[in-house]
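With one protein chain removed, the remaining protein chains of the complex are shown where they sit.
Note that the chains take the letters A, B and C in the order they are written out, and that residue 1 is the start of every chain.
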Amino acid sequence: MIQEKIRQKAKELLENKTVDLIIGFGEGTLPLRATPLFIRNPEEVDRLIWNSFCENNLATYLHKFSQFKVGLVVKGCDARSIIALSLEKRFKPDQLFLIGVPCQRMVDRRRVKKAVKGEILRAREQGDQIIVEGEDFKTALKRDDYLYPSCQVCTHRTPIKANVVIGDPVEERSLIEAHPEIKEFEKKSPEERWKYFEKESSRCIRCYACREACPMCYCAECFVDSPNPKWIEKGLSPSDIEFYHIVRAYHQTGRCSGCGACERACPMEIRLTYLTQKLNLDVKELFDFETGIDADALPPLSTYETEDKQEFIK
Amino acid sequence: MIGVGDGETATRITIMSHYHEFMLNMKNPYLPIPMVVKKAHVETADRMLRTLELGFLNEEDSKAFQFIPGQFCELSILGKGEAPFGIASSPTENGSLKFTINKAGTVTTALHHIEEGTEVGIRGPLGNGYPIDLFQGKNVLVIGGGFAFTTLRSLIAFFLHPENRNKVKDITVIYGARMPGLLLYKEELAEWEKRSDIKLVVTVDQGDKDWKGKVGLVPNVLEEVAPSSENTYAVICGPPIMIKFTFPKLMTLRFPNERIYTSLEKRMKCGIGKCGRCNIGHLYVCKDGPVFSYAQLEKLPKDY
Amino acid sequence: MGNGLEKNWEPKILAFLCNWCSYAGADLAGTSRIQYPPNIRVIRVPCSGRINPLFILKALQNGIDGVLVSGCHPGDCHYLSGNYIGRRKSATLKRFLEYLGFEEGRVQFSWVSAAEGEKFSQVVEEVTRDIKKLGPAERFVKNDDSGKN
Partner (left out) sequence: MKLKLDKKDFNPFLQSLMDEYDLFAPVQLAEGVSVYKKIDRPDEVDLSTSNPQKPAKEVFFPQSEIMFRYEKTGKQHQVTSTEGVERKRVILGARPCDIHAVSLIDHVFSGKEYTDVYYANKRNATTIIGIACDHPLSTCFCTSMNGGPFSREGSDLFLVDLGEAYLVELLTEKGMAFSQNKFLKKAESNDLNLGREIEEKASKKMDASVPVEGIEKRLDQMVESPFWEKVQEKCIGCRVCTYLCPTCHCFDIVDEALTNKGQRVRNWDSCLSSLYSLETSGHNPRSTNRERTRQRIMHKFNYFPKNFDRIACVGCGRCILYCPANFDIRQTIKEIQKGGDK
């Protein structure tokens, strides 16, 4: 069982001081939730768990522990974020020990809640089913019908460059045919697409959970906070909110591992991955680049080829 | 809890609504008082400090504006924003107010560029100011460093005014700056040095060829001057580094914490204790300060 | 098409011209008395690689009807690789903006060398014609205090 192996590995790493702390997942305080857990002494490793609700991208915590040697439990997408971060020199090479877990695709807690009438008080996994219980109901749901959008289209569930991979690799899908949602969206007219983007971002309350949950968003001063030049105001003007979402997504071009942590963090359930996944598809098509696969390939926007496509230039 | 499940008997309706138990002052505290820049001049050689003299546009605002040294105002430039500045002029001076602005951010840069005759806004007087009544009949030791000297100038000028001079015994002032060119209010310092009823020691960390005054760091000068802490209140304002080394000297001179006051700076927005930003522990620097005694600060978290 | 198409509506187009080639090309068009539509407002930039998506979005947000970014031909860049980097940014940004719903043609890119005064006027004519077809910009334009209550 993966959980058991994570605990043994964590205990071993802590005992022989390979790492100062382990960042993994622990039991959440709500049904259908796990919570990031920070373990420093070996006795506490039994608090580490692994299930289908380990949805946070733990790489976003690394900036807090820059002077420590950190053991990190990583899914496929988290491992890719770390490769992208190492390309941007965000930590010293030997500072991390990645405990890779081949990911079974994470379950969307919100879709599960909406599938039942009444509050879910207890939930557990059983085989490929999620058993949820409320005050007056008990239902079994098929796990694969309630996966996060980013997990459904995930193409790298097995961590690529982890120090150790716990459990056997899982089958993968290729990038291009894996994005029905993007293909569907592109068929719409520009007006419809803008209306959808406008409607989604109109719910934004500018809490920046999407920015803080993303490991790639680590700028000391984000462009939204820059007073000089002041790009956008701090209020809820729809145009400023759209400005923020366009640029936040665009800043992930060739850097986003498609983990979907931004979308999961949003309290107003705004769709965001359909923006970043489009950029990932474009980058693959234009520059044959996938984030976090090859630790030596420079991110696409920081390099060039003399023969890059330029049919769009007059 | 009222009227919880009490059957059909109609509860006797006495309550207007729950909000009516609160005291309200419906004058909008966020609207700036219109002022005009009467005079503006750069104080220091590095051109980073500029003193503005603001005059009231409306007579009744001028009369209503009663303040004591140590209070501050939120200076407002429409389109740029607001920022808090200590009032450098003393209440005893005529109707206009003086502020010395250190060029640092959006609002201060705008304040450095506005010409005389331009309208600005102020909100105030805000904050508690120095405990003038506590100083009655006591000696006052004023220690200032760099551009934190603004509200201290207000305090000194207040007590040097004929009506107030006899309210306190001796006044000792130690004012230091990094270089002679960075000293504020040079003419006034020269006048004060000539007076017999104030002991003024102006020092610089580093002199230059035509500096004839004292050279030395404020903490060492304090040790030299060694004013007696007997029946004396100390007021100390300056950069953290100066306070860090001067405070122990006050201890050796046996100044108790209750008789050492300082004026704190913190990021502020509303200035009236509503927006929650400038708290140190449960106190707000804008409403319960900016002047605190060290006895108070001891009991509060190091959140400044 | 744009609803504000009164007959004499003239689009406002912002042109970021790279200092070494396109700006010189525009200058050559002027000195050679070559006519081109007056709709463009030129901002000189050191290189087409200097263009930050924030510039383009800020212009569109302030109600500009079209944006043109013009730089040196590949290989001619004064900074050797500025236009190559700019080309990748432009390629991804153009696709992304059109994916979001900006009409195709709102933001356009071109290479104009210092000797191509003629080409510069053609590019400006084409861009102006495209923008006139699209009509005034409405998407993403900010009016002053929307979003407040």
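Criterion: a residue touches a chain if its C-beta (ideal position, glycine included) is under 8 Å from a C-beta of that chain, and two chains touch if they have at least 3 such contacts.
Keep in mind the model is a prediction, meaning the values are calculated, not measured.
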Touching the hidden chain in the complete assembly: which of A:Leu14, A:Ala265, A:Leu281 or A:Ile313 does that?
A:Ala265
Looking at the full complex, which residue from B:Pro32, B:Gly70, B:Gly86 or B:Gly238 touches the chain that isn't shown here?
B:Pro32
Option from B:Thr108, B:Thr172 or B:Thr246 whose C-beta touches the chain left out
B:Thr108
I need the residue numbers on chain B that touch the omitted chain, in ascending order.
1-5, 7-8, 10-11, 13, 15-19, 22-32, 34, 78-83, 104-105, 108, 117-119, 121, 240, 265-267, 269-270, 272-279, 281-282, 301, 303-304
Take the complete complex as the reference. Which residues in chain A touch the chain that isn't displayed?
28-30, 33-38, 56, 60-61, 64, 110, 113-114, 118-119, 121, 202-203, 205-209, 211-213, 225, 233-236, 261, 264-265, 267-269
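The rule is simple: only the chains that are shown with their structure count from here on.
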Hey, how would you classify the chain contact layout here, line, ring, star, complete or other?
line
Have a look at A-B versus A-C and report the one with more C-beta pairs in contact.
A-C
Centroid of chain B to centroid of chain C, CA atoms only: how many Å?
52
Interchain centroid distance [CA atoms averaged], chain A/chain C, Å:
35
So the centre of each chain is just the mean of its C-alpha atoms; given that, what is the distance between chain A and chain B in Å?
49
Any chance you could list the residues of chain B touching two or more other chains?
none
List the residues on chain A that touch chain B in their complex, please.
227-228
Chain A partner, complex, touching residues on chain B are 105-106
For chain A, which residues count as touching chain C in their complex?
185-186, 190-197, 223, 231-232, 235-243, 246-247, 249-250, 253-254, 275, 278-279, 282-283, 286-287, 300-302, 304-306, 308-310, 312-314
